[in-house]
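Before anything else, here's the structure in question.
Here the complex is missing one protein chain, while the rest keep their positions.
The block that comes next holds chain A.
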Amino acid sequence: MFANEEDILKQAEKWKHEGREVAIATVVETWGSAPRPVGSHLVIDGEGNFLGSVSGGCVEGAVVTEALEVIDEGSPRMLEFGVADETAWKVGLSCGGRIRVYLEPLD
C-alpha cells in the first residue's frame, strides 16, 4: 500500500522517538504543472531513509541530500526546483513545473 500523508507524519514521529534524526520537507508552492500538491510531505531520517514524496521522483534525491545538511545544521531552508533552475538538466522537473519546498529539522 502507498503511504498517505497520515502515515508519513506518523512515521516521522516514530523515527524521532526511536532516536533517529529527522527532517520534514513540505511542498509550499507550485507553479505550472507540478506532480504533487501543496502540502505534500517527504520525511527523511539521518541515514537518508525517506518516505513520501514532493515530486514524481524527480527531485527527491536532491531533497534527501539537503535534508542531511539541515539535520546537521539544525535550521530550516527553502529549496526551489524547476526548469528555470540552472541545474535543470541535472535535477529538475521534467514536467516543466516549478516547486518550492520547505525543509526543516524535527527537534
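Structure notes:
The criterion applied here is as follows: a residue touches a chain if its C-beta (ideal position, glycine included) is under 8 Å from a C-beta of that chain, and two chains touch if they have at least 3 such contacts; residues count from 1.
Convention: contacts and distances are computed from a predicted model.
Note on the omitted subunit: UniProt lists it as "Xanthine dehydrogenase accessory factor", one of the names in "Xanthine dehydrogenase accessory factor", "ABC-type quaternary amine transporter", "Tetratricopeptide repeat protein" or "Amidohydrolase-related domain-containing protein".
Taking the whole complex into account, chain A touches the unshown chain at residues 6, 9-10, 12-13, 16, 24, 26, 28-29, 37-39, 75-76, 78, 102, 104-107.
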